[in-house]
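As you look at this complex, bear in mind that one protein chain is not there, while each of the others sits in place.
For clarity, chains are labelled A, B, C, D and E in written order, and residue numbers in each chain start from 1.
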Amino acid sequence: MKERGTADVEVHPAVEETAHQIAEMEVRGAAKIAETAASALKQQAEASTATTAETFEQEMRLAARVLLDTRPTAVSLPNSLRYIFRRIDGESVDELRESVITGTRAFQNQLASAQEELGGIGANRLQDGDTVLFHCHSTDVLSCVAAAREQGKSIRAIVKETRPRNQGYITARELRELDVPVTLIVDGAAGRYLEEADHVFVGADSVTADGAVVNKIGTRPLAVSARERDTPVVVAAQTVKLDPTTLSGHAVEIEMREESEVIAADDREDIGDIAVENPAFDVTPPRYVDAIVTERGQFPPESIVFLMRELFGTQSDQPWEQQE
Amino acid sequence: MKERGTADVEVHPAVEETAHQIAEMEVRGAAKIAETAASALKQQAEASTATTAETFEQEMRLAARVLLDTRPTAVSLPNSLRYIFRRIDGESVDELRESVITGTRAFQNQLASAQEELGGIGANRLQDGDTVLFHCHSTDVLSCVAAAREQGKSIRAIVKETRPRNQGYITARELRELDVPVTLIVDGAAGRYLEEADHVFVGADSVTADGAVVNKIGTRPLAVSARERDTPVVVAAQTVKLDPTTLSGHAVEIEMREESEVIAADDREDIGDIAVENPAFDVTPPRYVDAIVTERGQFPPESIVFLMRELFGTQSDQPWEQQE
Amino acid sequence: MKERGTADVEVHPAVEETAHQIAEMEVRGAAKIAETAASALKQQAEASTATTAETFEQEMRLAARVLLDTRPTAVSLPNSLRYIFRRIDGESVDELRESVITGTRAFQNQLASAQEELGGIGANRLQDGDTVLFHCHSTDVLSCVAAAREQGKSIRAIVKETRPRNQGYITARELRELDVPVTLIVDGAAGRYLEEADHVFVGADSVTADGAVVNKIGTRPLAVSARERDTPVVVAAQTVKLDPTTLSGHAVEIEMREESEVIAADDREDIGDIAVENPAFDVTPPRYVDAIVTERGQFPPESIVFLMRELFGTQSDQPWEQQE
Amino acid sequence: MKERGTADVEVHPAVEETAHQIAEMEVRGAAKIAETAASALKQQAEASTATTAETFEQEMRLAARVLLDTRPTAVSLPNSLRYIFRRIDGESVDELRESVITGTRAFQNQLASAQEELGGIGANRLQDGDTVLFHCHSTDVLSCVAAAREQGKSIRAIVKETRPRNQGYITARELRELDVPVTLIVDGAAGRYLEEADHVFVGADSVTADGAVVNKIGTRPLAVSARERDTPVVVAAQTVKLDPTTLSGHAVEIEMREESEVIAADDREDIGDIAVENPAFDVTPPRYVDAIVTERGQFPPESIVFLMRELFGTQSDQPWEQQE
Amino acid sequence: MKERGTADVEVHPAVEETAHQIAEMEVRGAAKIAETAASALKQQAEASTATTAETFEQEMRLAARVLLDTRPTAVSLPNSLRYIFRRIDGESVDELRESVITGTRAFQNQLASAQEELGGIGANRLQDGDTVLFHCHSTDVLSCVAAAREQGKSIRAIVKETRPRNQGYITARELRELDVPVTLIVDGAAGRYLEEADHVFVGADSVTADGAVVNKIGTRPLAVSARERDTPVVVAAQTVKLDPTTLSGHAVEIEMREESEVIAADDREDIGDIAVENPAFDVTPPRYVDAIVTERGQFPPESIVFLMRELFGTQSDQPWEQQE
Partner (left out) sequence: MKERGTADVEVHPAVEETAHQIAEMEVRGAAKIAETAASALKQQAEASTATTAETFEQEMRLAARVLLDTRPTAVSLPNSLRYIFRRIDGESVDELRESVITGTRAFQNQLASAQEELGGIGANRLQDGDTVLFHCHSTDVLSCVAAAREQGKSIRAIVKETRPRNQGYITARELRELDVPVTLIVDGAAGRYLEEADHVFVGADSVTADGAVVNKIGTRPLAVSARERDTPVVVAAQTVKLDPTTLSGHAVEIEMREESEVIAADDREDIGDIAVENPAFDVTPPRYVDAIVTERGQFPPESIVFLMRELFGTQSDQPWEQQE
C-alpha cells in the first residue's frame, strides 16, 4: 500500500499485521485497540529508513490511514493516532522519529494507568455503606468499585441482568470477587430498586461532543428514571472513549444485533411471523447524567467537549491527510 | 362454619366448594374469581331456608366472609361481593333473596360484557396506521386491539419481552392471530422504540384510590420514559380491578417471586454467592398515566376514585360485618 | 322521516326546520345550537298527537336522531338532547309531555344564565390590577372579564393576535369596550409576555373525558410555556362544551382549514411549490391546565369527567336509540 | 335580630352566645367551631315556638346567617351549616325540627369520629420502620401517627421547626409522647433530610375546589422539593377543611401576621429601617400533592371537588338565603 | 479624530468611511460587518506612516474605537477587532503591521469558510428522510440543509411563517431552491407539528456567556415545547455570533420594533385604543438547547463560553483601551 502520488513509501509489516488483527477483531476492546495501534505506529517510526523529513511524515500518514481503515467506527483507534500526531515535532528524521516514540510512550503510559486512576476518582464518589445500581458490564465501572473496596468501603450492589446478553452476570461475578454483596434483578425492576440505590454507575461505548453518552441499550430509560428519583448517574469512561468525530456533528450509528440474542429460534417459530429488533446501544442526553468520570478527573457531560479538544484536537485536524 | 354468636346459620356447600377452589388457585384471574364468587353467593341465597330476614342476612354475611378469607389480596373478590351487597334490599326473606339473585345477575352480565365494551372504548383511541408499544400480557389490552382490528384499523405492535417470564411472547402470539405485525424487543430497548410508538398500552393488576396503577414490574420506568417523550400511556382495566380497600390508605403489598424465574440455578452457582430479587409488580403514579380505559368509559387516573365509590361503595362499608 | 320499523311516527316540521338550519350552519355557536335543538324537541312534544306512551317516546327518539344527524361533531347538540332525555319521566303521554317541557325549560334556563354565572366564577380568580394573557376569542372568557370589571377590578390585557384568522382583534375590541387597556402581540411573543401575566385565560371548543382541552391552535404551546413559568392557565367553558362521547375514547378529529387563511395565493405562488397546513385546533393535556371554569363552578381538568356524567349521563346511554 | 321583612322571627340566645364566642375567638379550631355552630342550630330548632313550617325555616335561616357573619373566612363554619341544611326535610314544624336534630347529630357524630377515622386511614400508608418528615403542627397528622403506633409500627420523625412560631416544637413533643424518635431541623435543612424521608405529612388549613392545599407557610417549597426527590406528599385534612366557596373561584386570601413573630423589636431596630413580612400560609398546587387523607378515605387532590359537592353541596346552594 | 492625549495620531479615511457605512446600516449582517471592519483595520495598518511601535499601536487602538462607536450592540464588530488585536505582535512597526495583516487575513479566511464548514457539521446531524422544523430565516441554518442535500439526503421541511415579518417565506423559498418539500404553518401550529419533526433548527442573533441563545421572538416557546416532546433543538451560529461582553454579565437588550409590523394602521384604528408591542427577540436558556453548531464544531450551550474565550479573549481584555 502506498501513499497517494508517492511511489516509494511503504507501511511496515507490523502495521499491516496490526491492521489485520483489528479488522478481524482478534484485537478487541477500546483500550486494547488503542494500545496496539499506537505500538504499530511506533514500530513504523523505529524501522523507518526515510531519508527526508517529508518522506518520514508520508510514511506515518500512510500507516495511520491503513490502521484507520480497519474499523472506521471504533472510537479509540483515531484517538490514539490523534494523540501521537499532535506530538510529532522536529526538523530532521531523527527528531521526528524520536517524537513519535516519545508520544507513543506517553500515550501508552497514560493508557496503562488510566483505568486505575479513573477507578480512584470514581471511588471517591462512593461512601462506606452505599448501594450502587449497575447496568451491563464495564471494566471502568468495576475499577471504581475495586478502588472503593481497597479504600475499605463497604458497597452493596444491585445488578440489572441486561438482556439480551445478560452481561449483568459478568458484573455480578466480578463484584462477588471484590466481596460485594449482589442483588440481581430483571431490567424492568430497575425503577423499583432505584429507591434503594445511592448511585447509578454505567460505562460508555463512547461519549459525543454534545455530551451524550452512547452505551448498552437500556441506559437511557435507567437514567431518566434515576433523574426522576434524584439518584445521581455516573458514567465511568476513559478518555479514549471520547469521540472527537462528533465535534463535526456526525450522528452516532446504532448497531442492530442478531435477533437470536433476543429469542430462541424455536420460541420464535412457535409465536408465528414476527420481526425482532435488537439495537445494541442507546444515547443518553447530557441532562440525565450527573458526571463523567475519566482518568483526568470528573466532568459534567456538557463540558466534556473541551477535554476532547485538549487531548485529541478538533475534528478539522485530520493529521493523516496530506496538507499542501 | 357459623356466624359469630349465632348457633344455627350455615354456609351452603357451593360456597365452601368455591372458597376451596379460590384458595387452591383452581379458580384464577380477576374476572373468573369475581364471577365464581358471585355465583356461590347466589346459590347460598337460592338454597336458603331462613325464616326471618335477619337470619337470611346473617347467612349472606357469613358466606361473604368465608369467600373473602380465601385470598385477602385479590381485588376482584370483595368487589363482586360489594357490588351485590349494595343491591340487597327488602323486608322479607323472599324479597331479600330476589334482590341477591337480581344483583348477582346484573354483576355477571356486566362482567360478561365488560372486556368487550372496554375493548371498544380503547380501540377508539387508536387510529389506522398507529404503532403501539406493549408491556407484559393483558386480555383487556388485547381486547382493545381486537376491536380496533374489527374496525378495520391497521395497527403495528412493538412488544417488550417482559422478563423474567416473557409474557411478551403471549402478547406477540395473540397479536399475530389478530394479524398485527409484531416487533419484539428486550425490555431495555423500550426507551429507544418509544420514538416510533404512538401509544403505550398496558393492563393493570389493580388501580388504587390515589390513582396509582399496580402492574407487572417494568411498567413505571416505561411510563416515565413515555411521558418524557410525550407518548400517551393508556391503562386498560376492567372496573373489577379497582381496589376500594386503598380508599383507606392501605399500602399495596408487592409480591416477591421465585428467583429461579430470573436466573437458572446453574448460572447462579457459576457466578457465586449472590442474592436475586424478583418483585412481580411496580406502582406507577397517576401523573405518568394519561387515561384508564374501563368498560364504563375512560377516566383520568386522578378521578377513578369516584368510579370506585359509585360501583363498590366506600371502604367503611363492610357489609359482611355485623352492624348492631 | 320515520322511526325504524314503525309506520306512523313522524317528526314535527319545527324539528325538520331546525335540523336544516343547523346543517346549513344558519344556526352556529355551541350555545345557540344547543338552545335551538332543545326548543325543537319541546315543539315536537307539545304538538304530539300520540295516544300511547310508547308512540310518544318513539317520536321523541326519532326527533333526536334527526337533529343529531345534522352535525355529528358538534358537542353541544347531543348534550342538549341528553340533558332533556335524562329528565323524561312518566306513565302517560301527558306526564311524558310535561316532563319534556319542564326538562327543556330547565336546560334553556341553565343555558341562558350559564355564561353570566361562569363569568362571575372566573372573575373571582382575578384580582384588582391583574394582567391577563388571552389567546383567540371566547365569549366565555370575555364574560369573566366583564364580571371582573363590574366588580370594579382593574384588569390589563395582553392579547395574542392568533394567526391565521386574527381572532385576537375581536378580543381586543371587546376588551376595549370593557375599558380594559390592551397590548397586542404576535403569537411568537407570548413566551416573553408570560413574564408580565398573572393568568392565562382561554376558551375551549370542547373538553374531553380524559381532561384534555380542545381549543384554537396555539393553546397547547402557550399552556406548556405558562407551566414552565408557573403562570396559572384557566379554561373558561360552559358545560355544553363537555364532550361525553370521549368517555368512550373517541379520538378528537382536528379540522384542517383552508390554506388561503395562512398565505395569500400571490405570496404562495411567488415562493414556489410548497404545501400549507392549517389545523384549526390543538389538544392540551390536563397537566398543563390549572382549572376549568364552568357555570357549575371551577374544576381541575382531571375531575371534569364526573361533571360530564352528572349532567349528561355516560356514553353508553344513547337514549335516542330504541332499547328493547 | 330579625329576618329581613319578617317581624316576628328571632334567634335563640344560644345562637347569639355562640356567635359571640366565635367572633371573639373564644371558640377556635376548625372542628370546634363546626361543632359549636351545629349545636347552636340544634338549640334554635329545639326551642322553636314556630307554628308554621315557613316560620320555622325563617328562624333557621336567620340563625345560620347570624353564625356565618362572625368569621366569614372560617371554612368549617359554613360547612357545618350546609351539612345540616341539606338534611332539613319535612312538611310540618315537628318533622322539620326532627330533621334538624337528626342532621345535627349525624354531623356531630361524624365530627367526633372523623379525626380517629382519618388517622386510621393515614396510618395505613405508613410501614413499620418508615421515616416521616413533618411541617408545622396538625392534630390530623398526629392522629395518623398515633394510629400507626397503635398498629405497632415503629416510625421515625424528622420535624421542621417551622418558623416563625416554631409549631414544630409542639409536633416534636406530641410525637415523643407517642414514643416516636424525633430529629428536629431548621426549615432550610428540609431539602437535605428529604433523602431520608419515606413520606412528607402535612395538615391543611383548607383545600380548594381546584385541588390546591392552603397550609402553613413553607408547605409549597417543601412539596416542590419532595416531588423533585419523588417522596410522596400526604395532606391529612378532615372534610370540614374542604372549602366549597372556592367552587366559585374565589381566590384565597392569605393572612399577614405580626412582624414581631419574625424578629424581636430590638434586633430589628439594630438592623435599621427594614420591612418585615409574615404571611401565615401558602398555596400548594395539586400537582405536588400525592394524596389527601380524610375520614372518608384518601383522594387525589384533583378529585376532591366531588367529595366537596357530595358532602356540602355546590356553592350556588346558599340555603340560608331566602328563595322566593 | 485623535487618540486621547496624543496630538498626531489619525485614523485612515477607509476607517472613517467604513464606520460611516456601518453606522448608516449600509453595511449589514453579522458576517458582513465583521469582514468590513477587519478590512478597514488592515488598511489602517498598511497605510500607517508611524515611525514608532507606540504610535502604530495608538493608531490601531484609535481606529478600533472609531469602528466600535458606530453600533455598540453589534456582536460581530468587536469580535473581529478582538480576534485581530489578540494576534498583534512585534517590536517594530514593520513587525506589528505584518501581524495586523496576517491576523486580518486569518480572520477573513475563517469568515469566508465559516458558513460552509458550519453547514457541513450541521448536516451531519441530519439523516436521510428527516423532517426539520424551522423558525424565522437564518443563512447558517440553510447552509446546514444545503450541505445535507449535497450529501444526497432527502429532507422534509416544516416552516413557521414567523410573524410579524414572515421571514418563514424567505426560508420556504430558499428551501424550495434546494428541492426540499415545504409545509408552511402559522406560528401557533408549531406545537402540533413537533410530533412530525425529527429536529428543530434555528439560527441565533447572539449567544451569551451563560449559554443562552438570543434569537427571533418565538424561539423560546418553540424550544420549550420541543423539550417537552424530546425533539432536539439545534442552534446554527457562526462563532462571530458569540457575545464576549456577556462574560461580564451584561443583560441583553431586546429591541422593540415598529408596531406597524404587527397590525395595519387601519385595522388598529378599527379596534380602538390599544397598545401594540413588538419585541424582536427572545432569550432561550441553555437547558432547552441540545447543541450549538459552529464552524469550529458543535457544542453544548453550557460550554460555549470556553470557545468564546479561546477565540476572542475575555471581556476584561479591552485591547483598544490604552493600558499604562
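The rule is simple: contacts are C-beta pairs under 8 Å (C-beta built on N, C-alpha and C of every residue); 3 or more make two chains touch, one makes a residue touch a chain.
Values in this document were obtained by computation on a predicted structure and should not be read as measured data.
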Left-out chain, listing which of the shown chains it touches: A, C, D, E
Options E:181, E:285 or E:319, residue touching the unrepresented chain: E:285
Chain C, residues in touch with the chain not shown (by the definition above): 228-230
Absent chain, residues of chain D that touch it: 159-164, 169, 172-173, 176-177, 181-193, 216-222, 224-225, 228, 254, 262-263, 267, 270-279, 282
Missing-chain contacts mapped onto chain A: 117, 120-125, 127, 287, 290-291, 293, 296-303, 306
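In this text, only the chains that are shown with their structure count from here on.
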Recurring contact interface, reference B-C, options C-D, A-D or B-E [over half identical by residue number]: C-D
Chain D against chain C, contact positions shared by both copies (same if over half, else different): different
Separation of chain A from chain C, taking each centre as the mean of its C-alpha atoms, in whole Å: 58
Interchain centroid distance [CA atoms averaged], chain C/chain E, Å: 47
Per-residue multi-chain contacts in chain B, two or more chains: 228, 287, 300-303, 306
Chain contact topology (line, ring, star, complete or other): other
All chain pairs that touch each other: A-B, A-D, A-E, B-C, B-D, B-E, C-D, C-E
